[in-house]
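First, the structure itself, so that you have it in front of you.
A single protein chain has been omitted from the complex, and every remaining protein chain is retained in its original position.
Take a look at chain A:
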Amino acid sequence: MPVPEGSVPDDGDALVVLRGVDKHFGTLHVLQSIDLTIRRGEVVVVIGPSGSGKSTLCRAINRLETIDGGEIRIDGRPLPAEGRELARLRADVGMVFQSFNLFAHKTVLDNVTLGQIKVRKKDRRSAEERARSLLDRVGVAAQADKYPAQLSGGQQQRVAIARALAMDPKVMLFDEPTSALDPEMINEVLEVMRQLARDGMTMVVVTHEMGFARSAANRVVFMADGRIVEETTPEEFFGNPRSERAKDFLSKILHH
């Protein structure tokens, strides 16, 4: 695996570590001995053709998907198999989905307080206080008492980000957070993510938004057919891709 100088993982500061991670769906080998280290405060963009395993990688990191081999450590601790321990660890890993997945029968405010109260055991008052400040931070404070269906896609996704942040996660995973959005709403979500990156949040972002990758990512991971094919800085990747797969992929998405 080509690891360029300057981004050689310093394991002392490693927050998420994948070692030889394997995953099959039936006969399909979707993750093939993946090695990846994400350091504290780092923003890693994962990019690659459809079906290359990007979503599966994200889902494996907070164990929405089990793995068949290898090891995943979060902040030095291996992922527990099941139960309470796993739930606690999941709360430390925020996840933002392509389809927002807000709780449809709960108000925006309740979406953001729920985890704080039920998982972090905070009292309602401080949970609401925190929720309102987070909603303010992502620019949807005025929508606090509405239901998700009453919000635009961009607003819903920002609420989803606030919901994940409310757990005070150590790392945030984004799986194509802007793919389901109308073009005019993409930027409002990306701007929130850029701000998060500036504030030092550790982030793994699956996205095809080149602008975001260039402006916010420390590193680009290029996946194809269940493998990490290239792992380098955004400048290197977009300016001077090494593998044929990456060149081919970039020429396709840049000419669309």
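One rule holds in what follows: a contact is a pair of C-beta atoms (placed from the backbone, for glycine too) under 8 Å apart; a residue touches a chain by one contact, two chains touch by 3 or more; residues count from 1.
We adopt the following convention: contacts and distances are computed from a predicted model.
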### Query
Any idea which of "C-type cytochrome", "4Fe-4S ferredoxin", "Phenylalanine--tRNA ligase beta subunit" or "Glutamate ABC transporter permease" UniProt assigns to the chain that's been left out?
"Glutamate ABC transporter permease"
## Note on the structure
Missing-chain contact among A:N101, A:S152, A:N218 or A:T233 belongs to A:N101
### Query
Touching the left-out chain: which of A:G48, A:G115, A:G154 or A:P234?
A:G115
### Candidates A:K23, A:R163 or A:R227 - the one touching the absent chain
A:R163
### Query
If the missing chain were put back, which residues of chain A would it touch?
62, 64, 84, 87-91, 93-95, 97, 99-105, 114-115, 118-119, 147, 149-150, 160, 163-164, 167
